[in-house]
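Quick one: the structure is below, questions incoming.
Removed: one protein chain of the complex. Kept in place: all other protein chains.
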Amino acid sequence: MLAELLQFLVSGLTVGAVYALVALGFTLIYNASDVVNFAQGEFVMLGGMVTVFAFAAGVPLPLAAALAIAVAVIVGLLLHRLAIEPARGASAVTLIIITIGASIFLRGIAQIVFDKRFHQLPAFSGADPILVAGAAILPQSFWVLGGALIVFAGLFLFLERTLLGKAVLATAANRLAARLVGVDTSFVLALSFGLSAAIGAFAGILITPITLTSFDVGTLLALKGFAAAMLGGMGSPLGAVIGGLLLGLLESFAAGTLSSAYKDAVAFIVILGVLFVMPQGLFGRRSVERV
Amino acid sequence: MNATRPIAEATEGREGVNRPREDVRGAVLLTAADIGISFGGLRALDGVGFSARAGEILAIIGPNGAGKTTLFNIVTGLYRASSGRIALDGQDVTEAPPHALAARGLSRTFQNLQVFFRMTALENVMAGRHLQERSSLLGDLFRLPASRRANAATRDAAMALLAEVGLADKADLPAGSLPYGALKRLEIARALATQPRVLMLDEPAAGCNPVETEEIDHLIVQVAARGVAVVLIEHDMKLVMRISRHVVVLNQGRMLAEGTPEEVRTNPEVIAAYLGTHGAREASLA
Partner (left out) sequence: MDAKAEPLPVAAAPPRFRLNARWTTLLVLAAVIATIPWFFPSGFYFRVAALVWVTALAAVGLQILMGQAGQVSLGHAGFVGIGAYATALGPRYLGLDVLLCLPLGAAVAAAVAFLVGRPILRLKGHYLAVATLGFGMLVAMVLGNEVWLTGGPDGINVQRPEILGWRIRGGETWYWITGAILLVGVWIALNLQDSPSGRALAALHDSEVAARTVGIDVARHKLRAFVISAVYAAVAGGLLALLNGRASPDFAGFLASVEYVTMVVIGGLASVPGAVAGAALLVLLPQVLTVFHDYEHAVLGLLIMLFMIFLRAGIVPGLAALLRRRS
């Protein structure tokens, strides 16, 4: 019983960590630009796919991973420069459709450059499960959790301790005011896209040994990441992390104890329940209507 | 002053003169009593109240941040007060949502415009006639005669109101393209379209030039003369002193003074806290 719970806990946290990373990507871009970037999942896909193909071509794994992140960052910056920037001032829903278009586009390109098959990476440090209190835990889970933890900590330090990070926070709080005090908000915006892409790709690399990857894994991940971000409260990095982990745990426990076919359903029902009680998500900014 | 006179008798004194007669007063239509609200620990309003009477103009004045607009938002149901009661026409409406209040004859305008910017000026006012339209959803979907008639009636009534506020020639322009002063009047027309018995105007003359202010001033007096209770937030002291019958002064979320314009104008506390020397001089000239 305990072993089972532990099993669900670890697998839930592992998947949840990936959701959290995707949700963080959503949050960073949303804070800088009010854009909900549905191409976020494609960064995860790029991370996995580029690593897989570079590794297969003989590039050492760390280098392949670095290459994948670099590719994703370039794609993220291009997305900002070529698709979001020219549409500045368009309505929120128009911008969302643009990112959906971008996501279809990137998937289409990936399908040409790579292929339509599923691919796997070898686990970073052995594939034999470690037995902890009766639960079999994949070593890769530790990589995912550790990697996610490093990103969370790094991002926290960046936002709280560096001037640039403060500029990012200031832009999120009030774009006009940030610009007035000399923050280069368009640089912050580009930075957010780059950072989001890097985080997404990193998540994709970490999870590929467990879940496989293919050209179209991004859609579902983007959905889950978006849901996680909303659960936590859009715009709150802490909310994104907690929302992601919570979503992963919900799915894992629902799949284990109720029905694996409806694990997504359970997750969404909980999200709906939370939103009905807290319409701004768990950590969202509560807004008083100003008139 | 006799506050308990029946409405029919009381509204006699509304002969469209700028200064209402002192002896006859309209029935109380709207009462807010002991209103209090806090935002994040800050007491924004505490123990504030007023009564608005049919055919009279009540002005609520006070320095910026005194809580005037917050009071409006509470009375019109947009915010929920943490204490106090609101009665409309003798019935408790403290918990009533804005649309229910509108249905009971309470309408308002906004300090920071809340115009329907994607609609034309005419459509804005037509939207204000929502409560008067007796058309069913099915009628609207299939364009049944009843729905068409309602639409036409609304259009005519809205045109008349636009003419009344001097915007007839702007009827088919998108509201977003109108200048500020016109939008202020458009909001008044929209509020009037609901056929209110209590009309709450939040700085109707703010940002308007003297000519426009004069026009709005006339409009408000006319509306009150029809027996509507007008509650007014206004910074233009000349306007307040000229048209209002009763003045409530707020300062830092509390009642500072209350009375006729004369009483308020000469109240030393008010002069000290709000009017200042400049304002006092201006008021005395009014």
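First chain written, first letter: the chains are A and B, and each begins at residue 1.
Going forward, a residue touches a chain if its C-beta (ideal position, glycine included) is under 8 Å from a C-beta of that chain, and two chains touch if they have at least 3 such contacts.
Keep in mind it's a predicted model, so treat the numbers as computed, not measured.
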Task: Touching the absent chain when the full complex is considered, from A:Phe8, A:Phe152 or A:Phe226 - done: A:Phe226
Task: Sole contact to the chain not displayed, among B:Arg25, B:Arg53, B:Arg108 or B:Arg197 - done: B:Arg108
TODO: Kindly state which of the options B:Ser38, B:Ser82, B:Ser135 or B:Thr266 is in contact with the chain not pictured.
DONE: B:Ser135
Open item on the list: Using the document's definition of touch, tell me which of B:Ser51, B:Thr154, B:Asn251 or B:Asn267 contacts the absent chain.
Closed with: B:Thr154
TODO: Could you tell which one of B:Ala27, B:Leu45 or B:Leu78 touches the chain left off the display?
DONE: B:Leu78
- [ ] Could I get the residues of subunit B that touch the absent chain, sorted low to high?
- [x] 76-78, 97-99, 101-103, 107-108, 110, 114-120, 122-123, 126-128, 130-131, 133, 135, 137, 139-143, 147, 150-152, 154-155, 159, 168-169, 171-174, 190-191, 193-194
Task: Touch residues of subunit A, complete complex, unshown partner - done: 36, 83, 86-87, 90-94, 97-98, 100-109, 111-112, 219, 223, 226-227, 230, 234, 261-262, 264-265, 268-269, 271-272, 275-276, 279-281, 289, 291
